[in-house]
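Moving on to chain A:
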Amino acid sequence: MNLGNLSVGLSTYLLVGAMLFCLGLYGVFAKRNIIAILMSLELMLNAVNINFVAFNRFLWNQKIDIHYILTGNVAALFVIVVAAAEIAVGLALVITIYRNRQSTNVDEFNWLKW
Partner candidate 1 sequence: MSSALPSGGSFLLPFILGAPLLAMFVIVFMPKDETKMIKIIAAMGTFVAMALSLFAFFAYDRSLGGMQFTLTIPWVPDLGVNLAFGVDGLSLPMLLLTNLIGFSSIYASWNMENRAKEFFVLLLILITGVMGTFIARDLFIFFLFYEIVVIPIYIMVIIWGSTKRVSKEYAGMKLTIYLLIGSAFLLVGMVALYLAAAKQGNPTFMFDQLAARQNLYSAPFQKAAFGLMLFGFGSLISMFPFHSWSPDGYAGAPTAVSMIHAGVLKKIGGYGLIRLGVYVLPLGAKYWAPVIAALAIANVLYAAFIALAQKDLKYVIGYSSVSHMGYVLIAIAALNPTSINGAVAMMFAHGVMSALIFSMIGFIYEKTHTRNIPDLGGLAHQMPRLAIGFIIGGMASLGLPSTVNFISEFTIFMGSIRVLPVQAILGIAGIIFTAVYTLRIIANVMFGPRRPEWDQLKDIRGPELVPLIVLGLVIFAAGIFPNILFGLVNSGVTSSGLQKVLETVSQAKMGGLF
Partner candidate 2 sequence: MFKEMHDLFQWAWLIPALPFLSFLLIAFVTKRSKGLSSTVSILAILTALGLAIAIGLGIIQSGAELVEHPVIVSANWLNIWGLKIDIGTVVDPLSGMMLFVVALVASMVQIYSLGYMQGDKGWSRYYAYQSLFAFSMLGMVLATNLLQLFIFWELVGLCSYLLIGFWYFKVSAREAAKKAFITTRVGDFGLLLGILFLYNKFETLDFTALSAALSTNLQNVAVVGTVGYVTVMAFLIFMGPMGKSGQFPLHVWLPDAMEGPTPVSALIHAATMVVAGVYLVAKMYFLFEASPVALQFVAGIGAFTAIFAASIAIAQDDIKRILAYSTLSQLGYMVFALGVGAYSASLFHLMTHAFFKALMFLGAGSVIHALHEKQNIWDMGGLWRKMPITGTTFFIGVLAISGVPPFAGFWSKDEILAGAFQNGHPIIYAVGLFTAFLTAFYMSRLFFVAFMGPEKPQNHPHESPLSMTIPLVILACFSAIGGLAALPEHNFSFFIHFGEFEPEAMNWGLAGISVVAGLLGIGFAYYIYVKEAIKAESIAARFPIVYRILNNKYYIDEVYLWLIHHIMDGLGKVLYFIDIYIVDGIINGIALLTRGSAKVLRRTGTGQLQTYAMVFFFAVVVIFMVFAFGEGQLSSLNPLAMLGGVK
């Protein structure tokens, strides 16, 4: 078994990212617990991060332009930072809502309907 032939290309990474994204998406659509939804959202963000990093590794010819080398990685870092902030705000909201409603079930949170 030649492990050298078993090259891991860009599409493999994208496949992993897409799977992760779909899992997250499924979670966001289907979960009823608001904390689970927030976690699924994190999954989706991380799926995007994988894409960023993968594109950064494969798409640019690193010898040509040094400036592009870390673009994707930086974007992924930004996403992580924003995700952290988002989860902070999101959890704060969840706690407030829970205090008011004694519930974390999103089905009951339809106060904005028509």
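Behind the choice of candidates: all candidates are chains of the complex that A comes from, given by their letters.
Heads up, the rule we're going with is that a residue touches a chain if its C-beta (ideal position, glycine included) is under 8 Å from a C-beta of that chain, and two chains touch if they have at least 3 such contacts; residues count from 1.
Because the structure is a prediction, the values reported are computed rather than measured.
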Key: Options 1 or 2: the chain contacting chain A in this complex   = 2
Note = The residues of chain A that touch candidate 2 in their complex are 25, 28-30, 37, 106-107, 109-114
